[in-house]
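Structure incoming, see below.
Note that one protein chain is taken out, while the other chains of the complex remain in position.
As written, the chains take the letters A, B and C, and residue 1 is the first residue of each chain.
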Amino acid sequence: MKKLINDPADVVKEALLGIAAAHPELRVDHANKIIYRGDTPKKGKVGLISGGGSGHEPLHGGFVGFGMLDAACAGEIFTSPVPDQMLEATKHVDGGAGVLHIVKNYTGDVMNFEMAAEMAAAETGLDVIAVVTDDDVAVQDSTWTAGRRGVGVTVLLEKIAGAAAEQGLSLKEVADVARHVNENGRSMGMALTSCIVPAAGKPTFDLPDNEMEIGVGIHGEPGRRRVPIAPAKEVAAMLVEPILEDMPLGRGDSIIAFVNGMGGTPLIELYVMYNEVAKILQGRGVTIARSLVGPYITSLEMAGCSVTLLKVDDPTLALWDAPVSTPGLRWGM
Amino acid sequence: MKKLINDPADVVKEALLGIAAAHPELRVDHANKIIYRGDTPKKGKVGLISGGGSGHEPLHGGFVGFGMLDAACAGEIFTSPVPDQMLEATKHVDGGAGVLHIVKNYTGDVMNFEMAAEMAAAETGLDVIAVVTDDDVAVQDSTWTAGRRGVGVTVLLEKIAGAAAEQGLSLKEVADVARHVNENGRSMGMALTSCIVPAAGKPTFDLPDNEMEIGVGIHGEPGRRRVPIAPAKEVAAMLVEPILEDMPLGRGDSIIAFVNGMGGTPLIELYVMYNEVAKILQGRGVTIARSLVGPYITSLEMAGCSVTLLKVDDPTLALWDAPVSTPGLRWGM
Amino acid sequence: MSDAVTLDGLRAWVSEFARLIEENRSYLTDLDSAIGDADHGTNMARGMAAAAPIASDSPPPGTAAIGTAKELFTQVGMKLVSTVGGASGPLYGTFFLRVGAALGDSDTFTPVEFAAALRAGMAGVVARGKAEPGDKTMLDTLEPALDALDASLAAGNSLADALADATKAADAGRDSTTPMLARKGRASYLGERSVGHQDPGSTSSALLISAAATALG
Partner (left out) sequence: MSDAVTLDGLRAWVSEFARLIEENRSYLTDLDSAIGDADHGTNMARGMAAAAPIASDSPPPGTAAIGTAKELFTQVGMKLVSTVGGASGPLYGTFFLRVGAALGDSDTFTPVEFAAALRAGMAGVVARGKAEPGDKTMLDTLEPALDALDASLAAGNSLADALADATKAADAGRDSTTPMLARKGRASYLGERSVGHQDPGSTSSALLISAAATALG
């Protein structure tokens, strides 16, 4: 295992120290592994918290700041944070307008956030609504499974719901905005290599030099199928087609197109991928209203990418364009 | 070779298509492989152009925009662009106040920019000043060598000189600001793995699983020495100490601390590294005025990082803080 | 009356479970690599390392006095909830919380009371995780194990024998997950590709039953 770390058990703790040192505008509660906006709680604003296993940086901690999250709870690598963290963050960010929990749909995340919400209700009577993202079309959606994973849409949702909260919308309204985003977004990912969980010390899966995994998640889970490596053009089709099968897009539709790097893939390749994705969409007459290209929801050092397409209306686009100031996404201020 | 590309010969061309599609605010001259600000030339503003081999993204193309570069010339992977590109860009961005060439100190880059400047002088009589960055302390500096490489400082210089140009300073003044930055900045890099040049199709160097290269550049050049892999804390010392030997820093000194990812190293590791770097500097009483953590000057998919320390005075800091709006760096607008 | 389950026995159960988890840490993580995210061993080891001291002779500062099973398991369960994370944290945490609640404010129990408490724990896992036997989860170990325990006690066997039977059933339950198609948890994302791999959670649950047999049998 080749990593720029010290003891594998200390990775999350030390990364949080680094985040705190690099971003004095944030406040980090190291005991509870929570990253806060410097100015939270904001009176009258709905508090937004998210969290999840670490190893997906900049998600979630890098999205804390004006116009996005009030707090992010960092779990161990690929392990959902514990209810105590979300309870603490919830109490802390409440400015009197209630708190939205943004939860990626994984059994562990959902259960830990649920327990936190139960505790919050019992202890404080605070208004909490949880919105669960489940945008990964690689996973069969059925009542008989754990459902689809929450992946790339989470980034876009945190931005858009964050803007809605910043504009003073109520908890119910912010939650509706968030659900609207989740319903209109779909993602699909792929990996060229496995990641290495530091505590495990070896690749989660073995992938021969001439094969790739299509439909991977962001935890080094193997994908739905393994196929021979292929040119970017074909990879783009393998990612975009299943999305379009699930959420047809065509002339008249406007989208945010998001090509995400998995952590080990450099920007130049992501732009090559973006070009292919844009060509497919333009070929269908879809309008790309905005785009995002870069490593925003990663899987440690995994090489690969994911594509997220979010169908947008004008109000959603206005929320996307609204000012945001976080380590990971910043514009308008 | 596992990469998200099509034909290796088309990587740069297709990445530029992707950049153009993803960033409609930029204008891309595909024939000449030049990325322009949408609003260049700006009358009365000194034009800033840079360029270099591709494979270092977001450098340079991702730093084109308000408050930074007016144009970036993209060479083939790791190959300096040709004089025709710089000549074309120079003519194009001149708003009547002259043009600054920002050149990383590599034999090829220097010669190609020199030829472009000679052609520009012959063809147009335009005022051109070239500032060469040479901040890499891994390289022995002597009149008998090609001198130090230009690495991380280039990113900071493009931002700071770009702000100076935006504020209306003259070509000579902007060049002075740029030289001031270069003189006060030092860098040192390391690699855990080699990169793979697409046209070469195999790793530039072989690195056993238990070794790393200290003092690498950003082209997959092997480093100064190969040592056993070590904890982040020791790696940080191996990078920061040579910088401090070359440019002593202590109580009273204020710096921008920049921990850069080489392309294949995820953000969580960069924050672990940043924590170690900050500890060393704080231990010496150095004030970290600003910080930058992320992959800003990369070497394809190479895993590793570099540390750049830039000693700053108040005017330089004010230029750093000034608004910037590029795909790679954005704040204040 | 030698079949009584005492507070000391319950403490020993927790300690033995912690020991087995640590011993099988890499194994559990390897199993989770194949159909999950390579953290089950790390998660459980982190949690049990934090929880085991509560059950020791000299609990760490901050531990509330432990005179009853409920006091023991509430603290063990809460500690797991707040240190494990992931899917297994709430599930094992809830299990112990429910076991504690079922045993209540006493310090000695009959085998049947103990078995009923385990069943309450399992019901907690079902309530929290909404899985069923056959979904390729810890339940595929727990349900057959507790059925065997009940049956063996009902047949008049000693607690030791009944727990030995439960362990056998737990191990068989664990093994039964290999051919299953996962329908819950992270392994469910793999669809058909989950078939042929043993479930990590069912494996740690088999250690839980085996620890009971060692400590209480």
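In this text, a residue touches a chain if its C-beta (ideal position, glycine included) is under 8 Å from a C-beta of that chain, and two chains touch if they have at least 3 such contacts.
Note that this is a predicted model, so its numbers are computed, not measured.
J.: Can you list the shown chains that the omitted chain is in contact with?
T.: The undisplayed chain, in the complete complex, is in contact with B.
J.: Could you tell me which of B:79, B:260 or B:308 touches the chain that is not displayed?
T.: B:79
J.: Looking at the full complex, which residue from B:106, B:258, B:274 or B:296 touches the chain that isn't shown here?
T.: In the complete complex, the chain left out is touched by residue B:106.
J.: Quick one: which of B:98, B:152, B:185 or B:217 touches the chain that's been left out?
T.: Of all options in B:98, B:152, B:185 or B:217, contact with the hidden chain holds for B:217.
J.: Determine and list the chain B residues touching the chain excluded from the picture.
T.: 53, 75-84, 106-108, 111-112, 114-115, 138-140, 144-146, 149, 197, 199-200, 202, 204-205, 217, 219-222, 224-225
The rule we apply is simple: only the chains that are shown with their structure count from here on.
J.: Could you work out how far the Cα centre of chain A sits from that of chain C, in whole Å?
T.: 32
J.: How many Å are there between the centre of chain A and the centre of chain B, using C-alpha atoms for each centre?
T.: Spacing between the chain centres: roughly 29 Å.
J.: Mind pulling the residue numbers of chain B that touch at least two other chains?
T.: Residues: none.
J.: For chain C, write out the residues touching at least two other chains, lowest number first.
T.: In chain C, no residue touches two or more other chains.
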